[in-house]
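Shown here: the complex without one of its protein chains, the others still in place.
Up next is chain A:
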Amino acid sequence: MQANEIYERIKSKFEDAIVEFKADAIVEPYLEVKADRVKDVCEFLRDDPELAFDYLMCLSGVDYGNGTLGVVYHIYSMKHGHRFVLKVKVPIDNPVVQSVESIWKSANWHEREAYDMFGIIFEGHPDLRRILMPYDWPEGSYPLRKDFQVPEFYNGMKVPY
C-alpha cells in the first residue's frame, strides 16, 4: 500500500488526530499526528488487517531548535511489505507524548533513549529511566538538546577539552 492510501485509511478513522500529511516530503512522505492521540493511531495501524504494521523499525527523538521537540516513528509491515513514517511534535516546556510501548515492545528502549537524550516524557511507559547516560547524571540535563551545555565537572573529572 502506498503512503497516500495509508493516509486516507487513517484519515477515515482519526480525522481529529491528524495535524499534517506531507506527501512531497524529502525522502519519504510522513504524517504528523497529535501527541495525545498517537497511541490510538498506532494501535489502529498495527491491528487493522489492511495495514498490519507489526514492526516498529525505529523511534527517534528530535530537537527542532525552535522550542519544539519531536518523535519520529518508522514503522513497517512484515505482512504487506509497506512502510510509513509518523511524526509527533511537542513544546519543549511540556514534552509529553503517549507511549507506544504497549503496542510495540521494541519501543521500550527506544523511548528510554529519547527520554535520556531529549527529555521527552512518554506517558504510560512502564520503566522510564535513563538508558545510556549514568544514573547520577544531573536531573534535567539532556545532552542532545540544542541548548545543552556540557557540565564543567562530572564526579570531579573535568569534562570540556
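Brief remarks on what is shown
Here, a residue touches a chain if its C-beta (ideal position, glycine included) is under 8 Å from a C-beta of that chain, and two chains touch if they have at least 3 such contacts; residues count from 1.
Simple rule for what comes next: contacts and distances are computed from a predicted model.
Chosen from "L-cystine ABC transporter ATP-binding protein", "NADH-quinone oxidoreductase subunit B", "Sarcosine oxidase subunit beta" or "Pyruvate dehydrogenase E1 component subunit alpha", the protein name that UniProt gives for the omitted chain reads "NADH-quinone oxidoreductase subunit B".
Interface note: of A:A23, A:C58 or A:V159, the residue touching the hidden chain in the full complex is A:V159.
In the full complex, chain A touches the omitted chain through residues 132-134, 143, 148, 150, 154-155, 157-161.
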